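Take a look at this one; I'll ask things after.
Note that one protein chain is taken out, while the other chains of the complex remain in position.
Note that the chains take the letters A and B in the order they are written out, and that residue 1 is the start of every chain.
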């Protein structure tokens, strides 16, 4: 797709400094851009690349415009504006509706004519797809699943029976939705009995689920993912977890069973939540944090055992790096005091 | 399925307080229960929900019965009793034997008539299934694999060649059994040569393997998972690991090559084991523990570098939260002593 800078400025409400008729055809980094490229500057770490860029235009904040040698599209949120313009230049593939040879659709599965079902995909009994759903090669839609309009289930993703997923979602390859939660009860011999996992998974609209992420079905009742939630790769969501709208979670994070995470939270990579916690809206959790207690107030949290207020945690983290020095100072002090007191303890 | 309270009490050896003819049809949480629901109380965190429950009956301990406004099924282990009753009310789906159109069974693969093989499943050459085995859509059973009676291999799970798995197991979607272990040898140029992984994976009876968990084949000899082991999602088990009977492991845990874990161990989420360790029977490892040394005695262990006895570890963990205060007290003390000694060091 190609766009003029004038069109981009108008469509996305940006001030343009430069030629409105100049054409861009693709996105590029500041460093790799060539004429025809649209670049952006959001992370200050890359500011030094701006003066040499060969892009046709750069999306950036007004403060950076002076240093820009080419066309400027000014935005208060350059990364957000860039995202929208990049979607103009690189729109997702248009569906080729139809059921490929080698796909298997159960006789009572509902697949509208506007859907694209790829080779090897399996649509099980009673599953119902909305309009313009994409089901990739070898993906599996379990019995009685419901998939909303415009949702894309990528190659080899698996939805267990009765999973419900909303509109315009994107479920990447290797994702498993609705496998059994880890519910086991121990008997007096030390052996374990499986606790039936009779709930399901319910996912809202505009949710993205990254590759190889797993979301377990509820033990009783459902595991619920709110509208607009974005999950990175290799995340584990336990049974009966709920996640509020527009919360985002980075790779390797894990949420144990029955923990409820609020709306608009930002969870760092490899953060881990114990079970049965309540996390408020608008909470930010640092990467690798181990959250063992509920959090009732919005704010930034990180660290371990339990997650403390961020400021205190950062102080401790700095001290950890000084621990060896700390212990040496203490030894020195002990010697000094010993001398001072003539060896009495 | 529906059951009377009397039937449940008799079948599971519970004392009943309430109407033996009252009928329950499904399980529910204390908070969401309605007439017809069977609920349970095991975690004291939920005790406050008991007085308002609308369940027909609650499985609980004798100590909690007084506060229960509805029928009581008394058990010394309410969660275990609940698990068994839930399985009565929500039995697993009965198999629909047969090989679906679109499944591929090698001519020399052995698939009894009692098995259910779903669309897209692949049963490779020389594989042998027991009676009443379920192989889900797009699951892959490699060459010469052996799968025991009643085992279920869910959608898109993969068994590499020569994997052997026992009876009544449940292998969830995205699981990979028998991929190569991470065996590489470095040459003098810094490049790496692959070490052939010629062993296999052997899994006992009544084992559950959670979604996207990986168990590597042995380098020499087999990786062995004992009877009754329960593995959560996204676990990694290295080559030539052995895990004793009835050990359970939570999500994200990892066991490096040639480590041997005993029977009836309980391993917390994201716990990590170095290679070539010996872990005794009846060991409990806390979540996120990094185990770098062998453990010869039963007990509770946690923490880092290396895992220490739990009590000491908890003390250290508390101190970690006080580190900043500790350092400040030390500074104060140093000043004081400096004054005391007239500035001599």
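Heads up, the rule we're going with is that contacts are C-beta pairs under 8 Å (C-beta built on N, C-alpha and C of every residue); 3 or more make two chains touch, one makes a residue touch a chain.
As the structure is a prediction and not an experimental result, all values here were calculated from the model.
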item: Candidates B:156, B:209, B:225 or B:285 - the one touching the absent chain; value: B:156
item: Contact partner of the left-out chain, one of A:10, A:62 or A:327; value: A:327
item: Absent-chain contact - pick from B:120, B:228 or B:302; value: B:120
item: Absent chain, residues of chain A that touch it; value: 26-29, 32, 43, 45, 77, 79-80, 82-84, 86-87, 89-90, 92, 100-102, 118-120, 136-138, 154-156, 170, 172-174, 208, 210-212, 228, 230, 232-234, 246, 248, 250-252, 263-264, 269-270, 282, 287-288, 317-318, 320-321, 323-324, 326-327, 330, 333-334, 337, 340-341, 345
item: Chain B residues touching the omitted chain (full complex); value: 102, 104, 120, 122, 124, 138, 140, 142, 156, 158, 160, 174, 176, 179-180, 182-188, 190-196, 198, 212, 214, 216, 220-221, 234, 236, 238, 252, 254, 256, 272, 274, 276, 290, 304-306, 308, 312, 315-316, 319-320, 322-323, 326, 329-330, 333, 336-337, 340
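Here is the rule we go by: only the chains that are shown with their structure count from here on.
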item: Centre-of-Cα separation between chain B and chain A, whole angstrom; value: 25
